[in-house]
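For this view, one protein chain was removed and the others were kept in their places.
Going by the order they are written in, the chains are A, B and C; count residues from 1 in each one.
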Amino acid sequence: MQHALLQQAARSEPMVDVFRNVRGKTLSLSAPLELDDYAVQSMSDASPIKWHLAHTSWFFEQFVLKKYLADYRPLDVRYERLFNSYYQTLGAVYAHEARHLLTRPTLTEVMRYRHYVDEHVDKLLTAQSDNGLLNDAATLGVHHEQQHQELILTDIKHAFSRNPLLPAYRSEELLQPGLSRELKFTQFSGGVKMIGAELADGVGFAFDNELPRHRVWVEPFALANRLVTNAEYLAFVRTGGYRRPEHWLSDGWDAVNREGWDRPLYWSESLDSEFTLRGMASLNMNGPVCHLSYYEADAFARWAGMRLPTESEWEVATENISVTGNLLEEENFHPAPAAAEGVVPRQLFGDAWEWTSSAYAAYPGYAAGSGALGEYNGKFMCNQFVLRGGSCLTPRDHVRATYRNFFRPEARWQCTGIRLAR
Amino acid sequence: MQHALLQQAARSEPMVDVFRNVRGKTLSLSAPLELDDYAVQSMSDASPIKWHLAHTSWFFEQFVLKKYLADYRPLDVRYERLFNSYYQTLGAVYAHEARHLLTRPTLTEVMRYRHYVDEHVDKLLTAQSDNGLLNDAATLGVHHEQQHQELILTDIKHAFSRNPLLPAYRSEELLQPGLSRELKFTQFSGGVKMIGAELADGVGFAFDNELPRHRVWVEPFALANRLVTNAEYLAFVRTGGYRRPEHWLSDGWDAVNREGWDRPLYWSESLDSEFTLRGMASLNMNGPVCHLSYYEADAFARWAGMRLPTESEWEVATENISVTGNLLEEENFHPAPAAAEGVVPRQLFGDAWEWTSSAYAAYPGYAAGSGALGEYNGKFMCNQFVLRGGSCLTPRDHVRATYRNFFRPEARWQCTGIRLAR
Amino acid sequence: MQHALLQQAARSEPMVDVFRNVRGKTLSLSAPLELDDYAVQSMSDASPIKWHLAHTSWFFEQFVLKKYLADYRPLDVRYERLFNSYYQTLGAVYAHEARHLLTRPTLTEVMRYRHYVDEHVDKLLTAQSDNGLLNDAATLGVHHEQQHQELILTDIKHAFSRNPLLPAYRSEELLQPGLSRELKFTQFSGGVKMIGAELADGVGFAFDNELPRHRVWVEPFALANRLVTNAEYLAFVRTGGYRRPEHWLSDGWDAVNREGWDRPLYWSESLDSEFTLRGMASLNMNGPVCHLSYYEADAFARWAGMRLPTESEWEVATENISVTGNLLEEENFHPAPAAAEGVVPRQLFGDAWEWTSSAYAAYPGYAAGSGALGEYNGKFMCNQFVLRGGSCLTPRDHVRATYRNFFRPEARWQCTGIRLAR
Partner (left out) sequence: MQHALLQQAARSEPMVDVFRNVRGKTLSLSAPLELDDYAVQSMSDASPIKWHLAHTSWFFEQFVLKKYLADYRPLDVRYERLFNSYYQTLGAVYAHEARHLLTRPTLTEVMRYRHYVDEHVDKLLTAQSDNGLLNDAATLGVHHEQQHQELILTDIKHAFSRNPLLPAYRSEELLQPGLSRELKFTQFSGGVKMIGAELADGVGFAFDNELPRHRVWVEPFALANRLVTNAEYLAFVRTGGYRRPEHWLSDGWDAVNREGWDRPLYWSESLDSEFTLRGMASLNMNGPVCHLSYYEADAFARWAGMRLPTESEWEVATENISVTGNLLEEENFHPAPAAAEGVVPRQLFGDAWEWTSSAYAAYPGYAAGSGALGEYNGKFMCNQFVLRGGSCLTPRDHVRATYRNFFRPEARWQCTGIRLAR
């Protein structure tokens, strides 16, 4: 992980406060769950909530406490293996798909572990508030924790969707239906553009995969003013979109047939409602379609006579746009209709992650760091596509214009949607 | 389920007391578990403890309350599908392998369900203590519950064994090592023998698969005085038993290679300890080997120059022997060494289920009942082998000489062992 | 293989003539095929015709030439592994499912191998026509070759059925439709019966799994006068037989759903024609239904309110009945309608193998021989059911009343049908 700390100096908040807030946020996000919900793992890509709570603590233990706290003694050395997600260089990793088997440590013990780690990190950050390397490591831990906040919500949503009782994470009323907004396009000029995170003195944070900032050649392009809506996607479904191979990538067509896909992941068979974190809800025709694979996003775009943007195009279009929108802090937990008319692209941040047509790859000059943190991002640069912009489940201060999320093209359990380009 | 109630009249205990005792026993067996342990399902053959607790209640609801309690209203009609194990004639069955996804109803709600059913059955049995058909149905429910008591223990043992922390169900000292007992054989005469449960006036209970009592021709045979020990099985392992195809059935040899078997399920790689319900324990050389598949039992017998008994032989040998031994009530939770010297067969009841060489099949004249209970036993008469005698996890008043347990030949998570014949 | 040679003395034909006839018959059965057809393997249970031709030669090489011909030198020592089917004690076995990869040796070379073996066996049998052990070994080879004659036809039928061009093995007219014959039952008395092949001086041949002749207790039973017809099975299909779980064994119901079965293997979707060795033919309503799994045979019997016979019952009923019927020599290559009215069981030999409800198991006192031939039959006594009576693809002098064929309950590519009992 060659992460960069870019605006450290400019940050008004002490690191220990950032740490406390983010760690507390994780617990408050989990609070609406029943104790039984913490243990479930509904597929091998997902993890139990209990495991997320333990693993994020493990991350601080491995990369902050063990490195910066002299004489740190782990609460339980056996956790080192149990809660290692995928850092092969730290030793044997417990099988991802078997995380649900870990009834021990119990949730109570995991909470004790979490508390133990919190106490030690808290003291360390308080005592060494000026230690730049320590603050860097803790910042990484905080961003890592935020990634798992989103995963906690997407994982529990998937598990709930598999239960015939269709439980709700939150039971209050859902979003307002909003208005229908005409699809328009803004034109952007081409040329040599700068892409990636800027390395300046003490300014902010970026993951290593956003580095280095570099030149790309971009052809002139146009980008849609909003995300594709449920109404638009429904037209694709109703006109046989899932039955006509000419819309699909070859691998996508295989997935459609192998998995029996005929609609987005959480739509009801009757095509008029969808499963949400607030239970089943009627399908909002003005709201963004979500929980689509790359294959579906790509097929829709081809059907519509357009295409998905490249990640460079997306980043060029988002330059100078501030991170606002329907993000986690809104507590909508679901994409919302575009708020305004007009040609200017809206919903760039929040609502739904936007599939780009760019395969996830190293930027020129990128090199994964050495040691375990070198495994954070680099080893996944294969068979995945880049998504941009965050979703309604992403914390606001976690995402940015240069942020590169990535998933396999068949993944549907993340809150993923479509922005068209041409 | 054409079960027969044979000694109903002779039973000294009122049915309601039997019911309360058995239902209470299930809870006390679960009591040593942490709350987290109730949710785990470590493979598709196993079920979460929470599910066992709900399903056994469901069974009384379906086959006692709905049938005999006028105006019975279920606590939650949705449970009808969730906790149906395999009764296809009652409607769509929730997928066995996905039981671990049911975080709702919560354990608290399942306990409420259990209590709700208990209250109603209790009142019903008290009010209609002379209703023979009702008592028959409740008796079946009680025996069904006892089957799940054994499953609760074998399922949690398997789940614990998959956790690198190797938790213990009970932490107190394990059994005494006992003495080494010489392997001897008793000779039994052949001829036409009667096999199966006796239908007499009001005498006891039997499952439909034990019926009807019928004639078989049995050749003279000899049966071992005790179960095969760990020491004996270790010799098989050490002399390359798992590497020489000539000992194995063809399907068994395939299983050895496909699954990488090289020792009993719970033995350590070092061959000197085994996982038990009290955690890892050193291998008791005098104790019975257990957690073997049929393939292993059969291969061992061939290697030893002997064979497994048929179920007819086993039943002939067990005639007039009372049900005593290392059964669930002893709370050993593990097979124990044979208690005495001598040629007389010991350990026929308890310790470990004994694989017979008999494929599980209908007795002549057997016909499964109509309706859902007809699915209890009959539809499994294919690709399974009969086991006899119960194990250290079987309640004493659940097993009998005519009792036919059955599992697939590759099953190893039940407490299964070997008695030799020749 | 503890095979017994029972009527050696009575045999009028010299062994060398028997050998030549059977070997020649294999080639004449293959003759209608195109060269391309010799290489195909349409599933892992089947083998290429070329492989059958080589393996049957290999069998004579291993068990006749190597044992009885001093200084025998194999044509190519590498064939020892390539054409070993499943004799693990002879060394590593080439993967069954990969037999179609063996483009070398070529068919020409395999024919040369076949010729080479034939020449040597021919000379050996001629020179030592009185060598009893040699004649025994050759007799086994001959019966083994006949088993492969049937496999050649069933395997090529399966391969042809997978080709959209639906080629025919033979193109001449199919059988006459015959007449509809009423289903009637003959009653047989029960008691202690003798089952299995008789060991007398020099009388005939039997496989080891037919031995020893032994006592069984049989209850009185009734057996149908003919095989179940296509008309009868069609009624089962049309009344939803494949959609109602109550007819099926649990494993059978799983197979129906997993494999999408809704009719016999070779029936057309329109239910009015079936694929035969003479190409597609209209479904003969009077003819026996064939190419059914055990699960289907069992479900049909249950639907019809009857059951399948046990192998003991079948053998009792067939005592003193001579081996005549629609066997391979008729060159019908397809089951034919019952030839006559009446209560007496017809079609016991030929037409279609009859599934019994008996799991394939060792007879009391059976012990597989030592060495490679001990693997011939014994190691398959698990997860298979016994079939009796031969089919229209079985050579007449290969089958007999005590003959035990066996297949897995899901197998459908053999010519298998149903005889009812009650």
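By our rule, contacts are C-beta pairs under 8 Å (C-beta built on N, C-alpha and C of every residue); 3 or more make two chains touch, one makes a residue touch a chain.
Here the structure is a predicted model, which means the values were calculated and not measured.
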item	value
Displayed partners of the chain not shown (whole complex)	A, C
Hidden-chain contact residue, picked from the options A:Thr108, A:Ser282, A:Ser322 or A:Asn383	A:Asn383
Touch criterion as defined above, residue of C:Asn21, C:Thr106 or C:Asn257 at the omitted chain	C:Thr106
Option from A:Asn21, A:Thr89 or A:Ser189 whose C-beta touches the chain left out	A:Thr89
Absent-chain contact - pick from C:Leu82, C:Met285 or C:Ala367	C:Leu82
Where the unshown chain meets subunit C, residue by residue	34-37, 39-42, 50, 78, 81-82, 94, 98, 100-107, 159-160, 162-165, 167
Positions on subunit A where the hidden chain makes contact	86, 88-89, 192, 214-217, 219, 245-246, 248-253, 294-295, 298, 357-359, 361-362, 364-365, 374-375, 379-383, 409
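FYI, only the chains that are shown with their structure count from here on.
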item	value
Identity of the chain that, by mean CA position, is farthest from subunit A	C
Centroid spacing, where centroids are CA-atom means, of subunit A and subunit B in whole angstrom	47
Centre-of-Cα separation between subunit C and subunit B, whole angstrom	38
